[in-house]
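All protein chains but one are shown at their positions in the complex.
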Amino acid sequence: MKTRQPKRDTVTIEQGSGGSAMMKLISDVVLKNVTRWGRGGVTLRDLDDSGSIVSGDLEIVLTTDAHTVKPPFFPGGNIGTLAAAGTINDIAVMGVRPLAISSSLVIEEGFKRADLSAIISSMNEVLEEVGADLITGDTKVVEKGDLDGIIITTSGIGVTPRGKIVRDSGLRPGDKIILSGSVGDHGMAVLSVREGLDFELKTKSDVGPVWEVVSAAMSVGRVTAMKDPTRGGLANTLNELATKSGVGIEIVEEQIPVKPDVASAAEMLGVDPYAVTNEGKVVMGVRSRDAEDVLSSVRATRRGREAVVIGTVVKEHPGEVVLHTRVGGRRLMEPPIGDPAPRIC
Amino acid sequence: MRRLRTEERISLDLSPFQSRELVERAAALLRRIAPKEELRFMHVCGTHENVVTRYGIRSLLPPQIRVVAGPGCPVCVTCPAEIDSAIQIARKHATLFTYGDMFGVPGSSISLRDARGEGARVKVVYSMADAIGMANPVAGPSVFFSIGFETTAPITASVIRSGVPKDFAFIVSHRLIPPALVALLDSGKVEMDGVICPGHVSTIIGTHPYDVLAKEFGVPVVISGFEPLDIVLSLVELVKQHKRGARVFNEYSRSVKPEGNPRARRLIDEVFETCDMDWRGIGTLPSSGLRLREEFSDLDALKKYRIRVRRDDRMPTGCKCSDVLLGSLSPTQCPLFGSRCTPDSPVGPCMVSSEGTCRTWFLHGGQDS
Partner (left out) sequence: MQLCLAIPGRLEEIRGKSGIVDFGGVRRTVDLSLLEKCKVGDYVIVHAGFAIQILSEEEAKSTLDLLRQLEAATD
């Protein structure tokens, strides 16, 4: 509240959560200080999942992410799975085959070697699934107390013929919105083992690479826009797609898959399952004529079995996402601010 | 949103309360019987507002039926001085345990969250059991910031009666719904054609505390559950009473018994006594609060740490939360809503608390109709 602005000269925890607070930090502090933000390809200013540089007839796609998930081991995976899959997916949702990643580890003194080994093995499993490689890395150890456990930063690259990148701004009225599977799994799985909130959840994190889902979709139809619903969840992703494409989106709530135990857990904690991170899902806009084929193709993949059409792109209410609720009501699906819970990814 | 499916291994099937078909039938019935004039029905529960907004229930109602949010946000009506006391305790005296919802609400200047950022010892818990479990007398004293309406009071009472760990005290900040409703109607500060009473407060207190509203004020009363069908059915009942005469109807009979929860009521009675209480943005409402009885006064953290709480029920400068709490302004009618006041940089508690009407509307696309 504005009676006293507590220390606006410092970075706040809300600014790390992927919502509008973070976007403001980025535009105020990052974009303002960068003049070399890229030309010709997907630039820093586009704030897309990855960036790209044009080189002759090719476009080289590059992405990077730091992973701070707490606790580092959670049902369904660990920080290694997350780091590898997260970066792989940022390339994949540009419609580009992920080729290689790098991995920088910053480890707190005292971290268990067996845990570190398990984390790296998990990264490798993700790479095996996709057929990509870890070709370089860096390792630092800091004194006990200077860091909470481990932070992993991964960067990834892919290459594609120039102009073939799928942006998040290509939706057109009439396109169908396809979601590759249930939402809320990762966020709730991590919260279930967070200290101070103990509850047992059957559903595990969905963390994993989505390249197979993406290539299955693109091989049979026109994918006009794509994002993975990580921070800010489905709601943030849909709003970004609507805003960047300058279109409206109408969503049928009944079609959004949410596992019953995830829904219950979210309800108990007062957390919105549509605002919570997913680490193994894709949201894509598909030309309406191709929607059936894309759906069948995606459903044949390991991670896309529960894919479903959740809505349609319209020209009305551009930039807004309207939700048709389960009981026949209507409301706006707003972009979340901040994070329902910090450090889920 | 919690999905209750018939395939789940539960024999108590509550999924019909979320049924599109049944809700549409109830809404159609409401449209048939609603009179021409505008009727304002007020609820006093943040969770009711949450359900109404998330399910888009207002878009199903005939335009002349208005569902208005009242002061049903316990955190929003907690006074700045109480929050300041909690901060003072966390800074100087003890580890302060709080429900998550209070964490970000500023007192007269900063919030418990801000205080923690500056080094004060504040811990967020989901339940008091967690606070008890985490309290460590060896590490130092603990204080629990006990807020809420009648649903949370028996929890504090139960813990106090069954024995509290060493060096564990309470800031008691509980408010009571029926006396508040009476005071508001008496003062003429709110206008309503009917009240939708909170289902879980009523689960504790039963139905009789609301009789006075119907008998003396002639205001229709329906105690409502929290599923979409509950709410629309309750509105149908309220319209019926508007035509035929006010009474107290218990729509949430699957949870609310006429006598409420006797054990919980006994516990409240044993540990607390009624007192006049200030409601932030509203003022003093007679007999609308609870304080610890004399024999438990050694558990009163404000006494223990000699903290003087001055009277202050003000909202921050420029904030219109008072009007929102009294139902005379909807969030979108507040000039600050969405521009100067957002969850990122809130002006008033209604935008901070998860029970706050403004926050609910902002996050879930609330509209007047």
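Per-chain numbering from 1; labels A and B assigned in written order.
One rule holds for everything that comes next: a contact is a pair of C-beta atoms (placed from the backbone, for glycine too) under 8 Å apart; a residue touches a chain by one contact, two chains touch by 3 or more.
The structure presented is a predicted model; accordingly, all values stated were derived computationally and were not measured.
Asks: Per the definition of touch given earlier, which of B:V143, B:L267, B:L326 or B:L363 contacts the omitted chain?
Replies: Residue touching the absent chain, from the options given: B:L267.
Asks: For a quick check of understanding: of B:G72, B:P316 or B:G365, which residue touches the chain that isn't displayed?
Replies: B:G72
Asks: Among B:Q64, B:S158 or B:Q367, which one is in touch with the chain left out?
Replies: B:S158
Asks: Need a quick check: the contact residues on chain B for the chain that isn't drawn.
Replies: Per the touch rule, chain B residues meeting the hidden chain are 2-4, 8, 10-14, 16-17, 22, 25-26, 29, 32-33, 45-47, 50, 72, 74-75, 99-101, 124, 126-130, 147-149, 151-152, 154-155, 158, 162, 198, 200, 203-204, 225, 229-230, 233, 236-237, 240, 251-257, 261-264, 267, 354-355.
Asks: For the chain that got dropped from the picture, name the residues of chain A it touches.
Replies: 192, 198-203, 259-261, 263-265, 267-271
Assume only the chains that are shown with their structure count from here on.
Asks: Give the list of chain A residues in touch with chain B in this complex.
Replies: Residues 1-4, 6-7, 12, 14, 19-21, 24, 196-197, 253-254, 258, 260, 263-264, 266-267, 269-270, 272-273, 323-334, 336-338.
Asks: Which residues, counting only chain B, touch chain A once they are in their complex?
Replies: Going by the criterion above, the answer is residues 1-3, 5, 8, 18-20, 23-24, 27, 53-60, 100-101, 106, 108-111, 114, 117-118, 123-126, 130, 134, 228-229, 316-319, 340, 342-349, 352, 354, 362-367.
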